[in-house]
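Excluded from the complex is one protein chain; the other protein chains are retained at their positions.
By letter and in written order, the chains are A, B and C; residue numbering begins at 1 in each of them.
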Amino acid sequence: MDDIKKIARELFTSGKVNAVLGYVSINGQRTKPFLATKPEETDNFIINKYILNNLTVYLTKKEILKYGKIGIFAKGCDVKAIVALLQESQIKREEVYIVGINCNGVCADFDMEFSGETIALKCLNCEVRTPKLYDELIGTTEEMPKADDGKLKMIRKIEALSSAEKWDIFEEQFDKCIKCYACRQACPLCYCERCISDKSVPRWIESSASKRGNFSWNIIRAFHLAGRCIGCNECERACPMEIPLSLLNRKMAMVAQEEFKYVSGLDPNTPTLIGSYDLKDDEDFIE
Amino acid sequence: MKIGVFICHCGENIGRTVDCVRVAKACSFFPNVVHSVEYKYMCSDPGQNMIKQAIKDLKLDGVVVGSCSPHMHEKTFRKAVSDAGVNPFLCEIANLREHVSWVHDDKEVATDKAIDLMRFAVEKVKRNAPLKTIQVPVTKRTLVIGGGIAGIQAALDVANAGYEVVLVEKEPSIGGHMSQLSETFPTLDCSQCILTPRMVEVYQHPKIKLMTYSEVEKVEGFIGNFKVTIRKKARFVDDTLCSGCGDCAIKCPIKKKALSEFDEKLAFRSAIYVPFPQAVPNIPVIDKEVCTYFKNGKCSMCVKVCGRNAIKFDQQDEFISEDIGAIIVATGYKLYTIDKKPEASEIKGYGEYGYGKYKDVVDGLQFERIASASGPTSGEFQRPSDGKTPKKIVFIQCVGSRDESKGFSYCSKICCMYTAKHAMLYKHKVHDGEAYVFYMDIRAGGKMYEEFVRRAIEEDGVKYIRGRVSRIYEEDGKYIVKGEDTLAGVPIQIDADMVVLATAMVAQTDAPKLAQTIGMPYDNYGFYSEVHPKLRPVESSTGGVFLAGACNSPRDIPDSVAMASAAAAKALVLFGSDMLEREPTIAFVNENLCAGCFYCKKVCAYNAIEVKQIKDKNGNVIKEVAFVNSGLCQGCGTCNATCPSKAIELIGYTDEQIYAEIAALM
Amino acid sequence: MENKTFEPKIIAFVCNWCTYTGADLAGTSRMKYEPNVRLIKLPCTGRIDPVMILKAFEKGADGVLVSGCHPGDCHYNAGNFHARRRWIMFHKLLDFVGIDENRLHFSWVSASEGKKFVDVINGFVNKVKAKGPFEKYEKINKEFVING
Partner (left out) sequence: MDEKIITKENLKAMCSELLKNNVDVISPLENGYLKLKSGDELTLDSKAKHTKASFKEYVFPKTEPIIFYKKSQSDVELLDVKMEDKQTVIFGAKPCDVRSIGILRKVFNWDYKDEFFNVRTNNTITIGMMCQFCDDFCFCTSVGLSPVSSEGSDIFLIPLDENNFALRVITPKGEEFIKPFGKYLMDGIKGKSEAAEKNVKFPEKVFDSEKVKEWITNNFENEYWNTIGKMCLGCAQCAFVCPVCHCFDIVDEDYNYTEGRRMKNWDGCQFDMFTLHASGHNPRDIQSKRYRQRISHKFKYYPDKFNEILCTGCGRCSRGCPVSMDIKEIVTGIGELANKV
């Protein structure tokens, strides 16, 4: 643990950064994001099974940007978001100093013992336990508990249903939405200056948390992340209404992989899925 | 907003199936519609005057005409509206004829649909903005890509009209395929004899800047304002010093290593060479691949013999930038390679004809070289394998053309004629020779063409067999051609001394690459697409880019020359005015909303999106946003649809307008 | 309920250069087809944003048709290629959340394919007719509709 503090402090003392995004402990089973702007503020920095947040979300926030070069502690999945932000010109590589964390999985939520039961679903089958991009790397990868990928099973189950049955499932889920936009705000890739859901001329997405407003919002949110979502699952964790948003995000990621062999957030130099095309893209559904 | 609605009966054309009175009545209840009338012929002068008068009397600031397709009369009505003092872009057309009255029978239903379409248009026009056409200056210089007969003709026409031309040819000499031909149909005059003067004229023309052994590397900008980067490939010969004496080529010790491209690989050439004696410019190039100096530095014979020190082994490719207003693409064709190794997996090739395996199975261009007085046999008919005079030649047409299963579904158009010519030329020189032609149909449309073919058959005794050849194999120095005579209904076998395959004309291998460089469309075959096959056959859909010759589709010389002159005329039309008017329906960025993800830039086919830095008052960059180059933007709106927050919008088709149309559905 | 046959409302988003012109050709050739479709003309399929498709359903469309130039024929070079990518993602998403594939149809219709335009329209209209009204969407639309 001393290691973390030392590393964080050194980022300041070596003049590499002006501020560092890291995690501080609240109690043994909780952490929260913290922006240290002075070396001594890093004293409570911690790395454990409860570093759930994807701190990348802060890299596009105005109040964070004003500090200039930012150091960031990032798990492999968080780094995927950094890669996506690089692909989308949102950050400059030289403006971010990445302390990559070799990750052995995190808890699905706070206040629980880490085990195969409580491991976050995104950690199963994780292929970026060592981040793809970093300036320095800390920690080591170790054996990780194995668990069933319940979400994948659910996706497969839904795929097999009839349209009407699918509709009913999602109507019920979307109906819970209260339009608090925690999903959007927690998403590292939802950085638009003005979200389409906040635009009133024209009102593509009705702002009411009515059934149809909720339906439009959740579909378009998923679509705007299609081929971009890096699967950190912060949206779902942020949702106070426990809508299984990752069903849509993961389904879209699966389509991206099946159709285009595209996995987001792996290489900043890859052309983005939307924004490029191939002459041989699937045609079969077009008459 | 005060909107006037005008419903046209189009005589009976609309009125017969659409109750125009009911439509006009229904429209009168739409919000903001203050005037709604119908009339027999809205596009007629009285009709247009009705619109103008209503604008004046009622102070209308929006007009919707329910009439024929906007592709027909949008311009007419916009002009009328404009004449009455209202911005022309505040006029919308609802298509009540092509999309309603002509395609539906039930009057009730058709009328309902017409009312819906009117409602869409009314809702849209409410959100239209007054727009002004964009004016851009025109650089009156033309780039001609390709120095074959089409490129030569286009360059000369434009230059003779008094405008500068840059002619770029990738080979060391201009002349193209026409310079390889022996005689031309249907007049049988010598190809080089008619071409060479044109080549020289190009070379000497004060308005033509000739750049051979060069390729177009990059095209930026837009109609009237292109910036073109041309790669001048290293010749390793200084063209300002070389006198064209040819000593270097004569002395070059490499004699049997490189096959002559000009002679279609039927002869050798040296490592330093001019492709053919009449080459323009008459300046050699060094083939780096075979030259001993480039291999091991051990030879420099050419340096020794060159009296003018023109050999420069250290020459590098040069990049030259040119300001261009119009581009004429005349990159021509190549012949379908029917080798055992087909170039594309979907093309299976014609391995059974033995091309590449048997030396005496040649393609059309090779036969041209054999027939040509300047060719490897000096015009004597000799077979490539042993130099003997072939006494029996089989010509096979449609090899790759009109063959969906193995080649291409299109007709290569010229083969019927050149095969007749080949057979004729052969018969003229080898009087006792026999010429057989396997054909599918004879397509001899063209001035004096049919007569030409008849002459081959009737006067020169060329034997035409309607049918296909299934197989060719060698037996005792003969080529056994097995085929079918479908008219007689019998299998047929000919023991030929030589076989000539009329292989399909196909697009240049790198045609798509050039299309992407320029940013213009091409078809599945790699031929460049014209805007309209009938009415705009020489224009590419990219503004300021014109097409000439076989790069567009298979063409013979007269057609190519005609097309080249047409393309030149199109370029000259462009140069007729100093400023260019462009439709104002282009994209526009709301910089406050733009988050700078540049997805718009990624999807723009015209490189019209630039990066603009937004700075605070101290000059610090706050953010980078998209910026639309109004000259480059063509108004497709792909950026608009891609932008997640709709910070970029296509004027004339804004989200608000389209939304309003959708919302008017129910 | 009257025993009237169901006439679906269908919105079509078409490009100006190919499908709209193809529809013009169908008109000039006096071909007859089902009158249920309302065309919205856009410059290019690249301009078609999936939110438009969703909005069309929201506004009561029983089916949505999207059509433009064949690949390689795009008036704007590549608009339809970008569009195709979006559609692949979007139609799979809609399918996943329960919008029947038969209610959203994609096609390429060139300016010279008046006949194909007619076939596409008739085929799609019949498909949507077979599906019936889009009751599921209507239900969420009707939440909070004027009471009494």
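Here is the rule we use: a residue touches a chain if its C-beta (ideal position, glycine included) is under 8 Å from a C-beta of that chain, and two chains touch if they have at least 3 such contacts.
In this text the structure is predicted, and so the values were computed from the model without any measurement.
Engineer: I'd like the shown chains that the missing chain touches, ordered by label.
Structural biologist: A, B, C
Engineer: Can you say which of B:Ile7, B:Val33 or B:Val64 touches the chain missing from this structure?
Structural biologist: B:Val33
Engineer: For the full complex, which residue in B:Ile254, B:Val394, B:Ile442 or B:Ala663 touches the chain that was left out?
Structural biologist: B:Ala663
Engineer: From the list A:Lys49, A:Arg129, A:Arg184 or A:Arg250, which touches the chain that is not on show?
Structural biologist: Checking each option in A:Lys49, A:Arg129, A:Arg184 or A:Arg250, the one touching the absent chain turns out to be A:Arg184.
Engineer: Quickly run down the residues of chain C that touch the omitted chain.
Structural biologist: Given the touch definition above, chain C has residues 59-60, 141, 144-148 touching the missing chain.
Engineer: Can you list, in ascending order, the chain B residues touching the missing chain?
Structural biologist: 29-33, 119, 592, 663-666
Engineer: By the contact criterion defined above, which parts of chain A meet the unshown chain? Give residue numbers in ascending order.
Structural biologist: Interface with the chain not displayed, on the chain A side: 26-27, 30-35, 53, 57-58, 61-64, 110, 178-182, 184-186, 198, 200, 203, 206-210, 213, 234, 237-238, 240-242.
One rule holds for everything that comes next: only the chains that are shown with their structure count from here on.
Engineer: Can the chain contact pattern be summarised as a line, a ring, a star, a complete graph, or none of these (other)?
Structural biologist: Shape = complete; every chain linked to every other.
Engineer: If you average the CA atoms of chain A and of chain C, how far apart do the two points sit, in angstrom?
Structural biologist: Those two chain centres are 34 Å apart.
Engineer: Averaging only over C-alpha atoms, locate the centres of chain A and chain B and give their separation in whole Å.
Structural biologist: Between these chains, centre-to-centre, one finds 47 Å.
Engineer: Which residues does chain B have that touch at least 2 chains other than itself?
Structural biologist: 603, 642, 655, 659
Engineer: Among all residues of chain A, which ones touch two or more of the remaining chains?
Structural biologist: 196, 204, 274-276
Engineer: Can you tell me which positions in chain A touch chain B when the two form their complex?
Structural biologist: 88-90, 191-196, 199, 201-204, 224, 271-272, 274-276
Engineer: Which stretch or stretches of chain B touch chain A in the complex?
Structural biologist: 592-599, 602-603, 624, 642, 644-647, 655-656, 659-660
Engineer: Under the touch definition given earlier, write down the residues of chain C that touch chain A in their complex.
Structural biologist: Listed in rising order, the residues are 50-51, 54-55, 58, 71-72, 78, 81-82, 84-101, 105-108, 120, 123, 136-137, 139-141, 143-144.
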